[in-house]
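Every protein chain except one is present and positioned as in the full complex.
A, B and C label the chains in the order they appear, each numbered from 1.
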Amino acid sequence: MKGASRYLPAIPVLLAYAALFGYGLIFPGQWQLVAQLAFYCALGQAFNLFMGMTGYVDFGYVAFLGIGTYGMAISISGLADKGLGLGVIVIGLILSVVFAVLLSLAVGAVALRLRGAYFAIATIGVNEGFRYLVEGARIWNGSEGIIFSRQLRDAVGQEAAMALSTFWADVMVFGVAVIATVLTIVYMRGKIGYALAALRMDEDAAKVMGINVTRFKIIAFITSAALAGALGATAWAVKLTYVFPADVFAIHYTVEAIIIVLLGGAGTLLGPIVGGLIYGVSKYYLAVYIPGFQLLVFAPVIIVVIVMFPEGTVGMIKRKCAGTAFAKYIL
Amino acid sequence: MKKTTFFALNLLAAFFCVATAFAADLPQKIVIGHPEALSGAQAKAGEQAVGGIKAVIKWVNTVQGGVKVGEKKIPLDYKYYDCESKREAVTSLLERLITVDKVNFIMAPYSSSLTLAGAPVAEKYGILYMDHGGASDKIFTQGFKFIVQTIGLGTRYHVGTLNMLKKKDPASKRLALAYKDDEFGRSVMEGAEAHAKKLGYDIVFKRTYPPTVNDLTPLLSELKASRPDIVLGGGHLADGQLFTQQMADLGIQTKAFSLIAAVTLPAFQNALKEKADGVMGPSHWELGVTYTKEKAQKAGQAWIGPSQDEFVKLFKEAIGKDLRPEYHAAEAGAAVLSLVLGIEKANSLDSGKVRAALGKITFMSFYGAWGIDETGQQVGHDLIDAQWQGDKLVIVWPEEGATGSLLYPKPAFK
Amino acid sequence: MILEQLAGNLFQGVVLGTVYGMATMGLSLIFGVLKVVNVGHGAFIMVGAFTSFAVFEYLGLSPVFAVPVAFGIGMALGMIFYYSAIRRLLKGPELASLLATFSFGVILEEAVKQLFTSDFRGFNWDLGKIDMGFTVLPYAKVVACLGSIIVALLLYLWFNRTRAGMAMRSVVEDSVGARVCGVNVDWEYALSFSLGIGLTVASGVLLTMFISVGIHPYMGGEYTLKAFVIAVLGGLASPYGAFFGGLVFGLLENGSYVFFAQIQGLEPFAMTRFFSFLILLLILLLRPTGLLKAK
Partner (left out) sequence: MSLLRLENVTKRFGGLLAVDNITAEISHGEMMAIVGPNGAGKTTLFNLINGVFFPDEGKIWFEDVDVTRYPAYRRAHLGIGRTFQIPRPFASATVRENIAIGAMFGAAGSEISVDQAMEMADRYIGLIGISSHRDKPAGGLTPIEKKMMEIARALAMKPRLLLMDEAMAGMNPKDIDWMVDFIKRIRGEEGIAIVCLVEHIMRAVAGLAERVLVMHQGAKLVDEPTKAALSDPRVIEVYLGVPPGEADA
């Protein structure tokens, strides 16, 4: 595993994204499905970067998407009449990431001192608390949220706004997914990857080995949060052009992220995209063929999967491929 | 050069229009697509809406023999998926309906949030997007071209109620407002507050409560202390029931008490029994409203659709349960009826043409009057006010639609 | 005026708090013994609420009779879920058990939706009420409150006076030691999981005595979140701590309302929620062992 060869596992993942992207372009009318899948994959990829590598379950993860959504919403609704054109999107993205990072610093300072279930519950607390602060103190219009289709149109024009919401937002989601993938493998193959692996397995021993666990945890936490912020800004703000706190701080998105990562294989590079595709596609066709019953079918399946294949799909493939030529492409 | 290409393009465009126009007259059926919420938070309303739509479609196909386009009567067809009350699902299912299932028109999912989620995609494909459950006024300030609303505006829910109470008892001026803290609840509160000020009420209490509330005691104790004559509020279903029960628990007696959404549903009275007595609520439609062909003719309105009893019968068949249709069902059904008239007036299946036609028509059905302004917002439909008297839901306002007189002051909680 | 409101709220807070406490004991018991956080907690409360509704509506019996029924249903569900999945996940990462319990919750919600539709149910169990000047208290709430206290006491006795209870405590203290002393740890896990679920479902019934309306398949989520806060107040791993935590929570939520109501431009109700989660974080930071135990 020397030099460039250690980055080979990124190839299958990036190819998969390319294939998904191409499929969306070639087959008319499949784009929104592709967009939804890309969202799930990106969500998993970003979530896995922290949760998969450290083993810490951030149940309040959705808060970072939420605040990212607000970042973009504020930029578009606030700067629409400044004649910045597409500039509002750029500013929005920056704002989203900054918001997410700031929030993650605050959360990290508090929650990362805790472990296991205490960490999970603390992060839930952060998400819910933040949401009620927004509603209770009437921040950003409180529960009325911000609806900004109009402002987006004013800012960039009718056609561009349409294209942004129905195509370019999704392209940006792909972008987030790819960045997340690259960062993941760079981390995994770098010192930080070994540090995180060590603290995941035995945090106290890791400290004794000279690993500044807090520092590495924070780095992974912030990276993951920043990606979430960008994801919120694109998949929720630019695409849907409105934001209500009750929607963007909804805990079921965290749960979806967990499901995706677990289906694919926590702490693996390939896992989130595999999990995201399995999850998205099956949800979609269940909704199409048995509307109203899909959850009743889906939930038991999840349980079966986590009982039968605790290491996830990719974990399994990894074991199967160990020692074969493919091994060096799977991580 | 420029001019010629422009001209050529126009020709081309024109040609395609003609072509599509011809093509559009041919299909064997007109398909209405619907990414409705059948599980998750909005499941109840979604179930009702699907039932209402199926019922009306059945009526159109059997009684009217389809929708008249040109010389041909084309039957309606209905294709729906479950978006799980999730925004991501709305966009992808919506596009599937348009591109894979090639539906002609779309019904929006229930709730303002989900309706907004689908709007950009509907606009992109330029397909008519019938809003049956998105009451937010803001939807119509965004400049969407293809949204047509059937449910009324949030801001108008309690306007009629206040007019009625003002007429009944001008002396009682102490008004308390307590609504659910979400986009819809707040828009109702704004409307009520503005109108109350106009009528000279003094607002002695104004609060909201979180959507997922399970104990209102603190808020209600504060409300009690403000000694209101009238309490207006509410938001959705569970909180409405809770509101009423805890009003009773704390023995808060008022002359009038009206909640949005929850009250007019049968579940409300089933849950609260005698505690529901005298509680009232505004609604777009209730079982027992007396909108008939005759009334329509008197009012000089076009009439379409099943009578109320026919609708109830068709609804129960469609849904396969002995479930009573509620206003969610009626709204969705009425939306389909408006679509039928729109198509027939436009004499085309082209969304743009139908949208234009809908802007010109007004009509009456079992659901009541229907008419939209240029933004697509519903302005023709008036809300009614209904009050529980014993185990009967009596419509007390507007007077011309009333089935009984207002029980005032409201009987005390036992 | 304000003091009267405060008094009223605090009083109501205590009454509600006992029920909240009771509704959280199951969560804490399960975490204490198995170190599993039951993310589906609220769904089990929902099952209890529907049990209560069914017993009252269809059998015409007082909800009081629903308590044992609900407890039985809960025990059964607990056993099924434990042996079908939880048991196999104890070794794995907590992620797995978190997701499993969540999925159980979803299964219950969807199943109940198929049985009772997604309509909002409720019943009217009126026993009259006492007016104590600064607030009014319906007898139904008194029953709910007493019921919670009784259940809590029974659990206490079971833990401290019966062999089975002591065996389970020994597992909480130190599962290896217990195994050495010939305690069948696996069975103790199964028992405490189903006991925890039983308590939770039963608490759903008590909650319907407190608030007998707004019963629907998706009502649980809010209770799950509240339960987390309460459990942490009580130290997460201790059922009695949870009961105590419930009282504190009731007081905090109702008490802080009056305070926030004095501040212009705030929505006091939402702020009480914010406040309770703020407390959650402070406790986790400063006293992760909960308010009762020393650090």
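Here is the rule we use: a residue touches a chain if its C-beta (ideal position, glycine included) is under 8 Å from a C-beta of that chain, and two chains touch if they have at least 3 such contacts.
Just so you know, these numbers come straight off a predicted model, no measurement behind them.
Within the entire complex, contacts from the absent chain reach the displayed chains A. Residue-wise, the contact with the chain that is not shown comes from A:Val208, picked out of A:Ala4, A:Ile26, A:Val208 or A:Met308. Considering A:Ala197, A:Val281 or A:Cys321, the position touching the chain not shown turns out to be A:Ala197 (whole complex). Where subunit A meets the omitted chain, the residues involved are 1-2, 189-191, 194-195, 197-198, 201-202, 204-213.
By our rule, only the chains that are shown with their structure count from here on.
Averaged Cα coordinates give subunit A a centre that lies 32 Å from the centre of subunit C. Shown for subunit A are the residues that touch two or more other chains, namely 132, 135, 142-143, 295.
Annotation for subunit C: residues touching 2 or more other chains are 110, 221, 267-270, 273.
On the subunit B side of its complex with subunit C, the touching residues are 39-41, 43-44, 47, 181, 207-210, 212-215, 217-219, 221-222, 225, 237-239, 241-242, 244-246, 249-251, 262, 265, 267, 270-275, 321, 323, 414.
Those residues of subunit A whose C-beta lies close enough to touch subunit C in the complex are 51, 55, 57, 59, 110-111, 113-114, 116-118, 120-122, 124-126, 128-129, 132-133, 135-138, 142-143, 251, 255, 258-259, 262, 266, 293, 295-296, 298-300, 302-303, 306-307, 310.
Listed in rising order, the residues of subunit C touching subunit B in the complex are 1, 4-5, 8-9, 12, 16, 110, 113, 117-124, 126, 129, 131, 135-136, 138, 141, 210-214, 216-219, 221-223, 253-254, 257-258, 261, 267-270, 272-273.
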